[in-house]
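Every protein chain except one is present and positioned as in the full complex.
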Amino acid sequence: MENELALLNNYLVVGAMLFGIGVIGFVSRRNMIIIFLAAEMMLQGVSLSLVAWARYHNDFGGQMFVVFIITVAACEAALALALILMLFRASGSLDIALWQHLREANQPAYVDEEIPELEVKSPTWPRLVPAGRQPELDRSDTEHRPSV
Amino acid sequence: MSSDALWQLGPETLVALAAVVVYVAGAFAAPRAAWSWVGLAGLGAAALCLASTTPQAAEPLRIDALALWLRWFALASGALLILTSWRPAADADGAELLGSLLLIIAGMMLVAAAGDLVLLFLGLELISIPTYIVLFVGRRTSEGREAAVKYFYLSILASAILLFGLSFLYGAAGTTSIEGIHQRLLDGGGSLGGFAGLALVFIFAGLSYKIAAVPFHFYAPDVYQGTTNDGAALLSVAPKAAGFLALVRLVAVAAEGVSSDAWRIALALAVLTMTTGNLLALWQDNLRRLLAYSSIAHAGYMLIGLAVYLGGNTLAGAAFDGVAALLFYLLIYALATVGTFAALNYLGETGQPVDHVDQLAGLAWSEEPRSRATAWLIAAFMFSLTGIPPLAGFWGKLALFAGALGVRGTEPAMRSWFVGLAVLGIVNAAIAAAYYLRVVGAMFFRMPMGKPRTGGSRSVPFAAAVICALLVVAIGLIPTPWYEAADRATPAAAAREAPEMIADAR
Partner (left out) sequence: MHGVVFPLVLFFASLVGLAVALLLLGQFCGPRRVTDVKRMPYESGMDPIHPTRRRFDVRFSLVAIAFLIFDVELLFLYPWAVVFAGGAQPELPSGAAAAGRPPLVFAGGMVFLVLLVLGFVYDWRKGVFRWR
């Protein structure tokens, strides 16, 4: 019994930590996919503590609950992917701060402080000495398709 | 899940079946009006099934008077919502919108019937997930997308918080059955009882999102503004009804006696919610934004009922039970709000919804008789939401405030807290009058701007508004049977009848 209580404690602490990390990620990140992942992490924390409680009480209700939580989370993930995809098509960015047109009439928009532009340098790779037979490439394999 | 429970879930199954039919058949053909008929037929079949099934205890379900009340409420409000969002034109996404609406109704009924944490959570999700689709598909503009993304992210946050609370409730009691939790926690729950108190806080936080109460209310104005009028009608009824029922089930029934301070949380939330909603509504010009703040304020009024019930121990002659007043108010609020949105839907044209107070200016002096009638309908709803005596809203507020005045309380200061709550409620109702009457004033005392609005062929939403208005007037004239129906559904009434039922069984 002592052992079981210690085990329960440990799992509850880990579950609460996962939940807390999820909350922090949810409120501090701006990438829509990462926000969603943070919410998923909160759900995992809940699931972990439910399973720990189920073991402690020797009751299967908690595990059943977790199965349903996982399913609902999958449904939400599918919807989130679809939603994010549509928003990305509309705005071309995953930044959630772009979606702030609905607000109180006289409230100013939230504007970023100056963020230095990240220098993106496309790397130049050396050409290798050709050897062997030239592979036959389909044009569609090498071309960059801009349609997303 | 035994086969008894499956039979008891017949109405929910029929509504969900109608949703499946609409979704799948809608992928083959897309006449929107026809699917609306299918939806109404599904609701009718569910109503027949609900009326013909004798309620009976079946393990994961909890079919009591409260469940039956909310199931009838869900069916009736669902029918009104279908009429509100009725569109004659063939619409590519009509089937998806209607199927989602039916699933939301099934979710409300499932929340009502749930006697288990798992079913309760599934019911709440069955309301949330189709709501995302309604928000996104309903209005494919930049505003619609923003409303969908805001609602979606905050909704999953609230779900996770609620689930965290449920996990602690489960941990404290060791069972997922609500009745089982009630039994285990009545005596304080032993060494794990502390977790139940923690659970209470998380449950309040998670569900206050659904009912748009203060810590999680800030999504409401943006989302209402960004969606269509029928979307806003849906948002102001379905999550609110289900959220309040879940609050009653979890806080007032399952965790009864866990914490003597539960009424303090409800009271504080009630005061903050109604004051915030009413004060911020004063500055709004956008109609849906205004009604969103009004929705927040009314959630605050309804929380008074919960606080009264949790405070318990009413004066000997107190006539009003807290939960009964809550349910009664929920019905009246839903009628007035759905009616308002239906009337706005009638006035708008496809792609150009009415969304500004100025657009209603001079509506009462319009050329077209139906538009004039719409002005009177909206005025009736606004007066009911304000709480002007001959209409239903007055009786709802009376029941809530008189209930708060009737609390004697177990602690010395408790009675004065509740008297203060009632006084604040009345002050709030007076503040609210300012913005509701502004809408009425715009319709009756201002010159029409631009061309007069004509409803065109949208006669079905107009009919929905008329039905809502008739009910608002009817409840206002004869409130007693409606209040008594709500009163029979409360947990207090169940507790009164429980000894008799045990005696009958013997």
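Here the chain labels run A and B in written order, and each chain numbers its own residues starting at 1.
We adopt the following convention: contacts are C-beta pairs under 8 Å (C-beta built on N, C-alpha and C of every residue); 3 or more make two chains touch, one makes a residue touch a chain.
What you see is a predicted model; the values in this text were computed from it and never measured.
**Student:** Identify the residue among A:Ala6, A:Ala74 or A:Ala97 that touches the chain left out of the display.
**Tutor:** Looking across A:Ala6, A:Ala74 or A:Ala97, the contact with the absent chain belongs to A:Ala74.
**Student:** One chain isn't shown here. Among A:Leu7, A:Ala82 or A:Ala97, which residue touches it?
**Tutor:** A:Ala82
**Student:** Please identify which residue in B:Val20, B:Ala41, B:Leu282 or B:Ala495 touches the non-displayed chain.
**Tutor:** B:Val20
**Student:** Identify the residues of subunit B touching the omitted chain, counting contacts across the whole complex.
**Tutor:** Interface residues of subunit B facing the absent chain: 1-3, 6, 20, 23-24, 27-28, 59.
**Student:** Just the residue numbers, please: which parts of subunit A touch the chain that's not shown?
**Tutor:** These residues touch the chain not displayed: 60, 64, 67, 70-71, 74-75, 77-78, 81-82, 85, 89, 122-123, 125-128, 131, 142, 144-148.
Going forward, only the chains that are shown with their structure count from here on.
**Student:** Could you please state the distance in Å, as a whole number, between where the Cα atoms of subunit A are centred and where those of subunit B are centred?
**Tutor:** 32
**Student:** For subunit B, which residues count as touching subunit A in their complex?
**Tutor:** Residues 117-118, 121-122, 125, 129, 132-133, 136, 142-143, 145-150, 152-153, 156-157, 159-161, 163-164, 166-168, 170-171, 174-177, 221-223, 225-226, 283, 285-286.
**Student:** Can you list the residues on subunit A that touch subunit B in the complex?
**Tutor:** Contacts found on subunit A: 12, 15, 19, 22-23, 26, 32, 35-36, 39, 42-43, 45-46, 49-50, 53, 56-57, 59, 61-62, 64-65, 68-69, 72, 75-76, 79-80, 83, 86-87, 90, 96, 99-105.
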